[in-house]
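For reference, the structure discussed in these notes is given below.
Note that this complex is displayed minus one protein chain, with the remaining chains in position.
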Amino acid sequence: MATVDTVEYDRASPEVKAVYDDIMATRKIDRVPDFWRTVANHPPTLARLWEELKAVMAPGRLDPLTKEMIAIAVSATNSCAYCVNSHTAAAMKLGMDREMLGELMAVVGLFNKTNKLADGYQIAPDVFPPKE
Amino acid sequence: MATVDTVEYDRASPEVKAVYDDIMATRKIDRVPDFWRTVANHPPTLARLWEELKAVMAPGRLDPLTKEMIAIAVSATNSCAYCVNSHTAAAMKLGMDREMLGELMAVVGLFNKTNKLADGYQIAPDVFPPKE
Amino acid sequence: MATVDTVEYDRASPEVKAVYDDIMATRKIDRVPDFWRTVANHPPTLARLWEELKAVMAPGRLDPLTKEMIAIAVSATNSCAYCVNSHTAAAMKLGMDREMLGELMAVVGLFNKTNKLADGYQIAPDVFPPKE
Amino acid sequence: MATVDTVEYDRASPEVKAVYDDIMATRKIDRVPDFWRTVANHPPTLARLWEELKAVMAPGRLDPLTKEMIAIAVSATNSCAYCVNSHTAAAMKLGMDREMLGELMAVVGLFNKTNKLADGYQIAPDVFPPKE
Amino acid sequence: MATVDTVEYDRASPEVKAVYDDIMATRKIDRVPDFWRTVANHPPTLARLWEELKAVMAPGRLDPLTKEMIAIAVSATNSCAYCVNSHTAAAMKLGMDREMLGELMAVVGLFNKTNKLADGYQIAPDVFPPKE
Partner (left out) sequence: MATVDTVEYDRASPEVKAVYDDIMATRKIDRVPDFWRTVANHPPTLARLWEELKAVMAPGRLDPLTKEMIAIAVSATNSCAYCVNSHTAAAMKLGMDREMLGELMAVVGLFNKTNKLADGYQIAPDVFPPKE
């Protein structure tokens, strides 16, 4: 249902195939998701985005599950159906259960509400930005 | 700078004063932030929102710092200046440092980008929703 | 603070002046707000927008105050500071008081929350669209 | 199609069943909508949200139909398909007809346009916030 | 699947029929798209919107293809599925190919990311607004 045909493995350029191989190896899956096969219509975007995603989602000061839950929070706030779906699946693989999802949704819902109360009442930041 | 005058402690009703007292005691602060003094113009919203916030932000399956970082992610996605400011201050109090904020922003930025790529390319969810 | 200089009455074209005169006469004000003096940089947009606004905000099946409150709801959801400010002022002139604003904000906040819960949980519409 | 299985009445806890009973009695319906059966995966959110919704949507200074139309305005601005669908159905039950919906959409569309003109031209609020 | 029945040509008022005829003649199509047949439920909105669209999308200082690509950028940022779909089709008719769409999506994705970094880090405009 994407705007343009997806780029199938067999007809992909060597550059695109290399990214596909890395996606499947890294994720331990045997089929490249629609998202990546669609983005592959613009090979420089595919390569750059995949490198960025690997680097940003790697374990760091925040662990991978926390990062996936933040991805769900962003995607729900943006109403992106594809993204909520795929990040929820990814977070569940990493151990998020129904109760953790429930807490996450409670936080996401609450702050979408307070964001609009703050903007609707025109409340200015009441402290100077914190400096570390 | 709010739309309506804030409700100052001295002229607040007993119901509002009770919430103010609880906010200051819970947060260990001696002044009620502008947000709450503005919302106090509608006392039932003040009371309900404060109860919700205390319950949702209490330690649970997700810890308070994770919840504050999710609040920053939501507020940045919604471009709410007041909220980004106050949740960043709260997260820093709970131990978020410059590097953790950097990782958080990298995640928030990345998924705001992929959200729009997915919607801009009209990509449909490629798996059935995961069931726990 | 606008991107481009505002178009002042004295240096405006006759076409723009006619819109300015109509704005001041219709709104019973003696100064054209910044918004209109900025939009005037593109005269066809100024003329078309003012005609649309007059038509849409005229009393109809919905009264003008209800329409202004809907304008606040939209502007708060979009985090538009200029717009929240001006529509709140307009609604107050038409009789909205602090308590009505409080109810409005409670509704706006609540449904910004439920919107994200529905999208975050990937809930599909559960009834066929209603037909009148 | 929700992320997690809905909680069916028969396997619900007494706490959840009590909310379900109240939803069906209050709304005079004999089946709990998908939204609530999904949110029920996190019982404290279910209970708190239902209480908030009943309180916020009760007749007050704004009547229930006006509140439902504001809910449509928020949901359309947020592009929440589930929510537009359910609030449109609710507003129609309360008497909104095709012409009123047409006026509502004209207002929602107009101010989504002016919001972006104001932000795109970087127009600052031209009056101090109104004080009641 | 629209909220209200679409207004079919045969049962349309003369006013609505005239707009339909103009849409089909201007666009060289023999069926009025669902969007317009739905908006037709509120005839003044139909007439005003069609006139606005014809005027705004006419060749000017920006050419029609650039305008359609801007429409895609706005629609992707707003996650409007109907609109992304129809503007992508329109841009392709005007000559946008897969590579141009790829560049467009790269730009849209990038700035949705930087927008949130700027707001998430609370960065204030660093120059005074440019004046022409």
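To keep things simple, chains are lettered A, B, C, D and E as they appear, and every chain counts its residues starting from 1.
We adopt the following convention: a contact is a pair of C-beta atoms (placed from the backbone, for glycine too) under 8 Å apart; a residue touches a chain by one contact, two chains touch by 3 or more.
On a predicted model such as this, the values are computed, not experimentally measured, just so you know.
Although it is left out of the displayed model, the omitted chain contacts the following shown chains in the full complex: A, B, C, D, E.
Here the missing chain is touched by one residue of D:16, D:90 or D:108, and it is D:108. In the full complex, chain E makes contact with the omitted chain through residues 1-4, 33-35, 38-39, 45, 49, 52-53, 56-57, 60-62, 66-67, 69-71, 73-75, 77-78, 80-83, 85-89, 92, 97-100, 103-104, 106-108, 110-127, 129-130, 132. For chain A, the residues in touch with the chain missing from this view are 1-5, 44, 48, 52, 55, 129-132. Where chain B meets the chain that is not shown, the touching residues are 79, 84-85, 88, 98-99, 101-103, 105-106, 109, 122.
Note that in this section only the chains that are shown with their structure count from here on.
The chains touching chain C as well as chain E are A, B, D. Residue-number overlap of contact pairs with C-E passes half for only one option from A-B, B-E or B-D: B-D. Chain A and chain D have centres, each the mean of its CA atoms, that are 27 Å apart. Residue numbers of chain A whose C-beta contacts span two or more other chains: 3-4, 39, 45, 49, 75, 77-81, 84-85, 88, 98-99, 103-106, 108-110, 112-117, 119-122, 129.
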